[in-house]
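Data first, discussion second: the structure below is written as structure tokens.
Removed from the display is one protein chain of the complex; every other protein chain stays in position.
Labels for the chains are A, B and C, by order of writing; each one numbers its residues from 1.
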Amino acid sequence: MTHQEKDYHDIPGTYVFDGSHFRKGYHLNMFCMSLNKQENRDKFRHDEEAYLAQYPLTDEQRKAILERNWLEMLRLGGNIYYTFKLAIFDGMTMQAAGAAMSNTDMTEEDFKQMMISGGRSIDGNRSKKETK
Amino acid sequence: MTHQEKDYHDIPGTYVFDGSHFRKGYHLNMFCMSLNKQENRDKFRHDEEAYLAQYPLTDEQRKAILERNWLEMLRLGGNIYYTFKLAIFDGMTMQAAGAAMSNTDMTEEDFKQMMISGGRSIDGNRSKKETK
Amino acid sequence: MAKVIAGVGTSHIPAIGAAVDHNKTQEAYWKPVFEGMEPAKKWIEETKPDVCIVVFNDHASAFSLEATSTFAIGVAPEFQPADEGYGPRKVPVVKGSPELAWHITESLIMDEFDMTIVNEMPVDHGLTVPLSIMYGQPEEWPCEVIPLCVNVIQYPQPTGNRCFNLGKAIRKAVESYPKDTKVAIFGTGGLSHQLQGERAGLINAEYDEQWLDDLVAAPEKIKHTSHTEYLRETGSEGIEAIMWLIMRGALDEDVKQVYRFTHCPVSNTHYGLLVLENQDE
Partner (left out) sequence: MAKVIAGVGTSHIPAIGAAVDHNKTQEAYWKPVFEGMEPAKKWIEETKPDVCIVVFNDHASAFSLEATSTFAIGVAPEFQPADEGYGPRKVPVVKGSPELAWHITESLIMDEFDMTIVNEMPVDHGLTVPLSIMYGQPEEWPCEVIPLCVNVIQYPQPTGNRCFNLGKAIRKAVESYPKDTKVAIFGTGGLSHQLQGERAGLINAEYDEQWLDDLVAAPEKIKHTSHTEYLRETGSEGIEAIMWLIMRGALDEDVKQVYRFTHCPVSNTHYGLLVLENQDE
């Protein structure tokens, strides 16, 4: 897979779900989507590793899922609407997931507070050139 | 369902699969499509009526299917690509189905012969006005 | 003759549905949000559209990576609430409007929009939350619904210009339908939000307010906004707002802004609500 440089690669902390991510993350995302069904949620709850064995995941992907490494799942081709199915399964809020992906020491409470104060500022977050 | 007059209604012996046919024939066609799967073919072969009971068909549609009334299936919303799945199931050729739909005494052999002689002529078959 | 009488824009944040379903609307966090929705609720109660065309997106509920349609129109007699991982929302079944939906579909394809025609589609928060926002908790939804599902989660999304022109074509289609029918069109999703990555929680309220100003008064100014500008300025999920352009395209060049409300935050999103009417109503 050739990696073509796109202008949106300059946006910091953002994993645009384009064709290249789609191809990387296909099975990871299809696993997540399977959790829409109660019977699959039950099976996954009963034995996570056995359930995952049905999907041709890479070792890295399997590890990221089992460890609930939300940021790593995105890097490995996860789409947030799919990976959030796993967060729903865990009973996590969108704020807890947001805090976990912020890759800092942010807690869910910190994240909620940031949102109530108007959210993460766009200033300084437009371009990788700004953040470096 | 209002029946809107369309210019293609003037074409003789032709059932255009538009929205109105789609709505009429939805379950009839979905039944036919189910025969793509070997396990469904086996079940249908074992007990046609029991198999059909899974689909919310009208009595007329059920009758047309059981009697293999190919023209009636089209009138009741069938799409030829779907109803032909049932003909495949019966081991029928496209020529046998064509003869059956011609609504005359045509046999499969007659139909084949007509095709070899250049097919059904377009002359006289363009418009209902010509055929009447 | 059928007519497009009005347009509604609203975010479709799942937490709003959960707040309604679990009776949290009077809690301190939610009270200002639901109060802000009141005038729109009153407006639709008085306006009583017969059919709402709801432009929304699916979030890995009905569709998966197996097949992603840019534009899909629902022609079924009904659409069941989807299980998004919590069990389906306990809201009424969504009644379709098959005859009008087919009429619109035919018109759109003849006008060279490459629609996917869908008869089987459980509908998720993208569609049911806007209905809850506008109609509360009725026994039955008081209108028929034509779901118009837009891909906004797979890059590349349709362009803003394409969306705007789809709106125009929808209006033309509705206006060629012979039965007297009052149609409203909803654009849903947005405004700025980013659910994913280290930049999760991004909000750009200033950009959103300017964008809303332009959407109402000068949509031509924003219809060529690039994907990368949306992603950069409004967050990776903010690009959903292109669905409001479909709604806007279905209305007059000059519209009356009946109501507008924004609130931050609702969950991780800058919430927006907009009611527009064609001038001759």
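Points worth noting:
Keep in mind that, in the parts below, contacts are C-beta pairs under 8 Å (C-beta built on N, C-alpha and C of every residue); 3 or more make two chains touch, one makes a residue touch a chain.
This one's a predicted model, so the numbers in the text were calculated from it and none came from an experiment.
Looking at the complex as a whole, the chain kept out of the display touches A, B, C.
From the options C:F56, C:F113, C:Y207 or C:F261, the residue with contact to the chain not on display is C:F113.
In the full complex, chain C touches the hidden chain at residues 65-72, 106, 109-110, 112-121, 154-159, 161-162. Residues of chain B that touch the chain left out of view are 6-8, 11-19, 22, 26, 29-30, 32-33, 35-38, 41, 71, 74, 79-82, 84-85, 88-89, 94-95, 97-98, 101-103, 111, 114-116, 118-122, 125-127. Chain A meets the missing chain through residues 1-2, 18-20, 22-23, 26.
Assume only the chains that are shown with their structure count from here on.
Under the stated contact rule, the graph of chain-to-chain touches is a line, running from one end chain to the other without closing. Distance between chain B and chain C, defined via averaged C-alpha coordinates, is recorded as 40 Å.
The distance from the centre of chain A to the centre of chain C, with each centre set as the mean of the Cα atoms, comes to 25 Å.
Measuring from the averaged C-alpha position of chain A to that of chain B gives a distance of 49 Å.
Touching of two or more other chains is recorded for no residue of chain C. Residues of chain A in contact with at least two other chains: none.
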